[in-house]
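Just below is one structure, and these are the notes that go with it.
Note that this complex is displayed minus one protein chain, with the remaining chains in position.
Chain nomenclature is as follows: A, B and C, assigned in order of appearance, with residue numbering initiated at 1 for each chain independently.
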Amino acid sequence: MSTYGNKVKLTVFGESHGEGIGAVLEGIPAGLKLDMDYILTQMSRRAPGKDKTATPRLEKDVPELLSGVLDGVLTGAPLCAFIRNTNTKSGDYSNLLTVPRPGHSDFAAYVKYNGHNDIRGGGHFSARLTAPIVFAGAVVREYLSTMGIKIAAHIYSVGSVNDKPFDPVDVDDKLIEELTSSAFSVIDKSAEDRMRTEIYEAQKNLDSVGGIVECAVKGLPAGVGAPLFDGIEGEIAKAIFGIPAVKGIEFGAGFNAARLKGSKNNDGFRFDGDKIVTDTNNCGGILGGISDGMPIIFRAAFKPTPSIAAVQNSVDLTTRENTTLSIKGRHDPCVVPRAVPVVEAAAALAIANII
Amino acid sequence: MSTYGNKVKLTVFGESHGEGIGAVLEGIPAGLKLDMDYILTQMSRRAPGKDKTATPRLEKDVPELLSGVLDGVLTGAPLCAFIRNTNTKSGDYSNLLTVPRPGHSDFAAYVKYNGHNDIRGGGHFSARLTAPIVFAGAVVREYLSTMGIKIAAHIYSVGSVNDKPFDPVDVDDKLIEELTSSAFSVIDKSAEDRMRTEIYEAQKNLDSVGGIVECAVKGLPAGVGAPLFDGIEGEIAKAIFGIPAVKGIEFGAGFNAARLKGSKNNDGFRFDGDKIVTDTNNCGGILGGISDGMPIIFRAAFKPTPSIAAVQNSVDLTTRENTTLSIKGRHDPCVVPRAVPVVEAAAALAIANII
Amino acid sequence: MSTYGNKVKLTVFGESHGEGIGAVLEGIPAGLKLDMDYILTQMSRRAPGKDKTATPRLEKDVPELLSGVLDGVLTGAPLCAFIRNTNTKSGDYSNLLTVPRPGHSDFAAYVKYNGHNDIRGGGHFSARLTAPIVFAGAVVREYLSTMGIKIAAHIYSVGSVNDKPFDPVDVDDKLIEELTSSAFSVIDKSAEDRMRTEIYEAQKNLDSVGGIVECAVKGLPAGVGAPLFDGIEGEIAKAIFGIPAVKGIEFGAGFNAARLKGSKNNDGFRFDGDKIVTDTNNCGGILGGISDGMPIIFRAAFKPTPSIAAVQNSVDLTTRENTTLSIKGRHDPCVVPRAVPVVEAAAALAIANII
Partner (left out) sequence: MSTYGNKVKLTVFGESHGEGIGAVLEGIPAGLKLDMDYILTQMSRRAPGKDKTATPRLEKDVPELLSGVLDGVLTGAPLCAFIRNTNTKSGDYSNLLTVPRPGHSDFAAYVKYNGHNDIRGGGHFSARLTAPIVFAGAVVREYLSTMGIKIAAHIYSVGSVNDKPFDPVDVDDKLIEELTSSAFSVIDKSAEDRMRTEIYEAQKNLDSVGGIVECAVKGLPAGVGAPLFDGIEGEIAKAIFGIPAVKGIEFGAGFNAARLKGSKNNDGFRFDGDKIVTDTNNCGGILGGISDGMPIIFRAAFKPTPSIAAVQNSVDLTTRENTTLSIKGRHDPCVVPRAVPVVEAAAALAIANII
């Protein structure tokens, strides 16, 4: 199902080249006043066409609110937002899948749906489906902020270029503000140029490049979550893997913890006034599936955009022969900059389901 | 909840030092004949006390089947297995939490349960709870094998020592057989000695060490899974993060894909006879959340055992002052060897829920 | 949540006097060709304005398909249908709830949503929300019919006027065809006039009247369902109580079985050729929560429309004093005739989730 969550539930629908894309969000308490400026800011961070790192396709992406809101205030009924597609070039695609694109869902979906899925622009598998996720996430983040919970992410790396990581024990409010109002969210401003260069280089070579997004959740009190299968890690992972192109997630020291000794990895406790804190945060704010009061820190790995102009090996499903293809059309050489608000949105959905 | 799955549902209960631990497994079709030899083999791979790499605590860990089976055959009703605790040294622990252990759930659970959780041996948070998971996983794996699906994992790394990775496009049946009947599952037999040395070194230094488990699911046909939030990655991740000490998961090229170009990361298709295959498997057998017919390959990162004898900083919850502690009792210096069948079990549960 | 089902999932959104109402339907296999004639027939059976028994408000109620369908065929992605509201008289209502209407959700919803719910026309609580349920139900019924499962309901009673009940062991295909293409579905045609008279009488007296809908599911094979909490009765009941105004449900002999002896109530088995059948169907086709191969038969009780023009006692939430009110606006004196296809739709959703 294209649905996430029990307590706060998101249902995503739509296709890249169909009538449009949308979200139904349930479970946010009545009375929340929607901050449309904030919501549209978040959506524009994800929106394409801002610069050369992203696809030049322009979508206004202004959601129409079909239900659940009255005079700008949530009524408690399901909130449905719809974004009508306006700028689809149907000539670029047809619904006849003959040569599946490597790294794309084409082949797997073809088998699952027996060839009936809408493949124009990737259909329901398109990264465009992240727009309603960002919309819903923005609403959820507004709701979480009423509880003092703030979420921000940044481009941790693009290819081999790294940003400065979060200080895992002290995620500054001002930094959160900056990151979540930027279209290219980095902590070390000087990283932007190097990252853009990496992206343009890939593009110039008819190629693409992957990267990592790091996300922090600040303000989650200690004692939230559960052991075993309802732990915070699993809940966030389920939401984050809902984002197309994510192939890995790690919390705190993550994969590096596997190379550490316990004496290095353990985060010792101490009192900071009346509050119990840790000086390191290798656990990423989560112990036994439950929050310890420090920031939740995680990183999500994005693979390089599979749509590249270079010639690739594939098969022809009609003639049943090996063949090659080169993908035309408008594609991001790197999805990572636009993925930042999507990661924040998915994290927000997860947190709203455990708090 | 200590529950996983909708189609095949596992509920885990029990505590390390209580009456015992158990599992209720629902959704496996009636008629499956339990292979108790196989099940006990899997459980013994996880069981402690086999050698110096594991805690010397000895538990027979023979599950009593309380329901759901008649004359060794599943009836279709919930299957309940219970393992009574027999070898608990209650003197080692009391239920008065005064100094939470760094890296453990103690503090987070104390806040969540308002001090009412059973902390003796970690209570419900104990790694001992993985025994019923392995039991259930073995039953699920029997069921999956009737569909031609086989699952095997190995110790990918311990600290800085690596095993040979799986060949991601050709996971050999004989290798699966070997790995799943071993108590120290490695592909390159020579890695065992080096890994054991790493573990003993850590132990000697009153320390512990982490590691990575790599898992392969072979035989899952193409077209299984779903886009967005019901993708295979998210389903497996939810199950795997249910295992204590897991802090990261990656599929196929995983975090390394984030450093790759699309031209390197994409897995080109070709015909192998009538079957469509790929020569690389950077996607880990999953595209758009759906299987492509190649093996599912993923790696889970385990942090080092938090219980170490070295002196660590912590707080006294009673006196509200900073203090230190050194953990006595019986603990594995490395959980990774015993975690291998647990990862296989959790993967099996995930696969049974999407097929 | 305004969501039903796990295997086939329906999410309903919208308000009576907002932008519109809609449905997202997930889980129907790709490849089903939508029969829009059939779907619109079902929706018109529910639609108001056909005659004096229903509210004169006219809505075209033609759903716009926003996603999940391509060239009239389901793609496997979520199917979203939206019905824009066109004929709302906003003057009839405002969003200031001062005097809650007896028998309506006004007061209960006011407390739950802290006064933020949209009360215009009942908002999300309006019976108008059954339109997307009928849409989704029609799609589900098309899907079920590919498995030989047919569903039909009729007006079992209006006030004191009864229709002929179903023959519980032999629901005729021709009868199913007739009932499901009629806007006033009765088995005994002569009942229609008497029922209409009952309704007009109530209306003339500024009153309303309740009734019972009886539903049959034909073609469900034996062996579907589950014991205890996943039994067919519970699954159907959950769906049927999702319909506004339903206050009771019974299967087979139902409440009458409580007055019977076992020797009368038990349905003896016999062979009919190679098939095992029963000559009575007091169990309503369900034993131990599982189908026995006979038709599923159930009845749902609808309370009389709470909106009546007669003077009623209520309270003024602003002045905190007792008061009276008389409800103006357009309302059905009896919802039962229009409820027939809604019951069929809800039954279809339930069956699709257990098969």
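Side notes on the structure shown:
The rule is simple: contacts are C-beta pairs under 8 Å (C-beta built on N, C-alpha and C of every residue); 3 or more make two chains touch, one makes a residue touch a chain.
Small disclaimer: the values here were computed from a predicted structure and weren't measured.
The residue touching the chain not shown here, chosen from C:G231, C:P295 or C:P341, is C:G231.
From the options C:P78, C:G137 or C:P306, the residue with contact to the unseen chain in the full assembly is C:P306.
Only one residue in the set C:A109, C:V140 or C:M195 touches the chain that does not appear here, and it is C:A109. Of the candidate positions B:C80, B:L260 or B:L325, contact with the hidden chain is made by B:C80. Considering the full assembly, C:H124 is the residue among C:H17, C:H124, C:R196 or C:K218 that touches the omitted chain. If you put the missing chain back, the residues of chain B touching it would be 1-3, 9, 11-15, 18-22, 24, 26-27, 30-31, 64-68, 70-71, 73-80, 82, 95, 112-114, 116-118, 123-124. Chain C meets the missing chain through residues 1-4, 10, 12, 100, 102-109, 111-112, 124-125, 129, 157, 159-160, 202, 205, 207-212, 221-231, 233-235, 237-242, 244, 246-255, 257-271, 274, 276, 278, 282-284, 286-293, 301-308, 310, 312-315, 320-322.
As a convention for this text, only the chains that are shown with their structure count from here on.
Note: Cα superposition of chain A onto chain B, rotation of 180 degrees, nearest 5.
Here the spacing of chain B and chain C, counted between their Cα centres, is 46 Å. Averaged Cα coordinates give chain A a centre that lies 39 Å from the centre of chain C. For chain C, residues touching at least two other chains, in rising order: 77.
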